[in-house]
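Missing here is one protein chain; the remaining ones are kept as they sit in the complex.
Now for chain A:
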Amino acid sequence: MENLLANPTSYSQAAPLAGAAGTPVLRLTNIEKVYQTSTIETVALNQVNLVINRGEFVSIMGPSGCGKSTLLSLMGLLDEPTRGTIEVDGRPVQSYSDRELAGLRNLKIGFVFQSYHLINDLSVVDNVELPLLYRPGMSGKDRRQRALAVLDKVGLGARTGHFPSQLSGGQRQRVAIARALAGAPEIILADEPTGNLDSVMGEEIMDLLLGLNRQDGVTIVMVTHDEQQALKTERVIRFFDGSQVG
């Protein structure tokens, strides 16, 4: 796994050049998220203040239901906070239109989910091409080339024509990581990426993410329940009941 990552490939991680390492890429200020249903009001996040710097590997920990996934979907611009501001590269996201937000997600952010979220009716390589499909002006040939390059990078160069159902859990998560990488994002948001995997496969995925962070300078925010994994990252943010506790 490690030597695969060390292999030089035609794929290059271009995005981190966009800003100097250590500068803030995401800034959350006084964030509150309240879910309002007909019967109850759930405060999922309360007074969250957070800065993610370029090139960091941050892990987020906390008990179930404390708001980790909610935080990630706010960082991923998939949802809006009830109160507070989110800034991407210093610009508040409230000022973006829906179309611009979609463009930002496509260009800057890669997502990895606990349950992979692969499209079962698409082959591995078609799945990996998905974010590039929403990038205007990219030729089919370029898309294919980039998808194959990132699949090589995650060690799945020989499985490109397979369908997700023909892969193991670890392999599926590697496809999902390749998909997140295909768009060469600055930030990868990973919500319990090893949650469905046994410890060996979890280890593999963790090494893959660490490699991406160290060699390619990708900023990573990862939700995890695994203390060992969290210790490998640069910074651990702990949550309890919607609030930051450390």
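By definition in this document, a contact is a pair of C-beta atoms (placed from the backbone, for glycine too) under 8 Å apart; a residue touches a chain by one contact, two chains touch by 3 or more; residues count from 1.
Please note the rule applied: contacts and distances are computed from a predicted model.
Asks: Given the choices "SRPBCC family protein", "Acetolactate synthase small subunit", "Dihydroorotate dehydrogenase" or "ABC transporter permease", state the protein name listed in UniProt for the chain not shown.
Replies: Per the UniProt record, the undisplayed chain of the complex is "ABC transporter permease".
Asks: So which of A:47, A:69 or A:85 would be touching the chain we can't see?
Replies: Selected residue, touching the omitted chain: A:69.
Asks: From the list A:49, A:115 or A:215, pick the residue that touches the absent chain.
Replies: Answer from the full complex: A:115 touches the omitted chain.
Asks: So which bits of chain A touch the chain we can't see?
Replies: That gives, for chain A, the contact residues 69-70, 73, 76, 78-79, 98-99, 102-103, 105-107, 109, 111, 113, 115, 117, 119, 121-123, 126, 129-131, 133-135, 140, 179, 183.
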